[in-house]
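A short write-up of the structure that comes next.
Yeah, one chain of the complex is gone here, protein chain that is, but the others are all in their spots.
On to subunit A.
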Amino acid sequence: MTSVALLRQVLDYANRPDPYPLYAELRRTPVVRDEAGPYLVSTYWAVKGLLHDPRISSDARNLTPEAAEATGQEQDPNLPPSFLRLDPPEHDRLRRLAMRPFGPPHTPRRVFEMHGELAGIVTGLIDGLRGRDAIDLVDDVSYPFPVTVICRILGVPREDETHFHEWADTIAAGLDPVGTPEERAAKMQDVQQARRDLAMYLAGLIEERRRSPRDDMLSALATEHGPDGQMSPVEMITTSVLLLIAGHETTVNLITNGMLTLLRHPDVLQRLRTEPALAGPLVEELLRFEPPVQMLPQRTTLAEIEVAGTVIPKGAAVYLMVASGNRDPQRFTDPDRFVPDRPDNQHLGFGHGLHSCFGAPLARLEAQLALTELVRRLDAPQLVEDPPPYRQNAVLRGPRHLPLTIGGIRD
């Protein structure tokens, strides 16, 4: 099978429930492509090597025009890219500025201290399920939980969710490299419009917070000065757009994939009930086994690079297939087994290197709390259908709904 055929199959919605056999097929050639498509890198060591390789860029301006067109990665003429799509030194400066109110070294206890607040949100959501015998885990818990959390952290009013939900979904769908070039061009129009709308909305909030700051990240970005100074107004907007979307479009899948995986492994579910300390390693295994971000389709080469015997030319589009690397038998024994306390689990679920997940400590804590509480409090949860209906997105992969029947809610 050619690489294009394989990529098309990976992106094909029909294969969303189980792309892993396709990844196994891909790994037989660690780096593949045909004339027009991107280079797909699928083995653990090759992916990890490129994540640490300074000859790899995340900036779409370094793609050749042909590669940019073939993969639908064009510049938004209205709004500059966020630090996710920038290289050092701009990336490093913006990430440091964004990290200042969120994590170490300046605010090392931020996520740790949110433990009680996060647990309260989960408890409230599960309490709200009393009296029901059927739930949709996505709409009832997996989605509202991280959205509420990121809104509180950033300082975005939770009730505005009805506004930004659709914009966020459209922008997240833009990551999905599916469709003909024409379809992708049309989709990019929608994505750019959604980015503009979300940017306008957040710009208004940032201005409010600048005038009367509160204890949240938008206020900190708008008012605080550190060794790097301050972000420009446009940088504040692109960064908050990024954080708002990344803060929930991924964690929703981590929690849903987690519950789905537990329901498919009842012995592990039972173990987590009696052994809450298992949540730490279990979430790491989940990030390996069913990573919420399946591939990183936004990399390019600054120079000709040889990877596993294949020469990738300068300016090529490169997709790093992290979910495939996570199932590489060269790295993980028995990779297709879910082993909740797997030793030496250096998965690629949060990426690696300079773009490694900004919100990883928060995502870990959210997933650990949600899954521990769900298995503790849901009585006799059962899957209504397996596989459940998936979202279209092949990059941010996860169920759109996860209908469950339950016997009740425990205290």
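Rule of thumb we're sticking to: a contact is a pair of C-beta atoms (placed from the backbone, for glycine too) under 8 Å apart; a residue touches a chain by one contact, two chains touch by 3 or more; residues count from 1.
The rule is short, and it goes like this: contacts and distances are computed from a predicted model.
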Which of "NitT/TauT family transport system ATP-binding protein", "YetF C-terminal domain-containing protein", "Pyridine nucleotide-disulfide oxidoreductase" or "Alpha-E domain-containing protein" matches, in UniProt, the chain that is not displayed: "Pyridine nucleotide-disulfide oxidoreductase"
Sole residue of A:159, A:182 or A:344 that reaches the chain not shown, by the stated touch rule: A:344
Full-complex contact with the absent chain, from A:120, A:353 or A:407: A:353
Residue among A:302, A:360, A:383 or A:409 that touches the chain left out of view: A:302
Touch criterion as defined above, residue of A:49, A:281, A:361 or A:403 at the omitted chain: A:49
Positions on subunit A where the hidden chain makes contact: 45, 49, 52-57, 87-89, 92, 302-305, 330-331, 344, 353-354
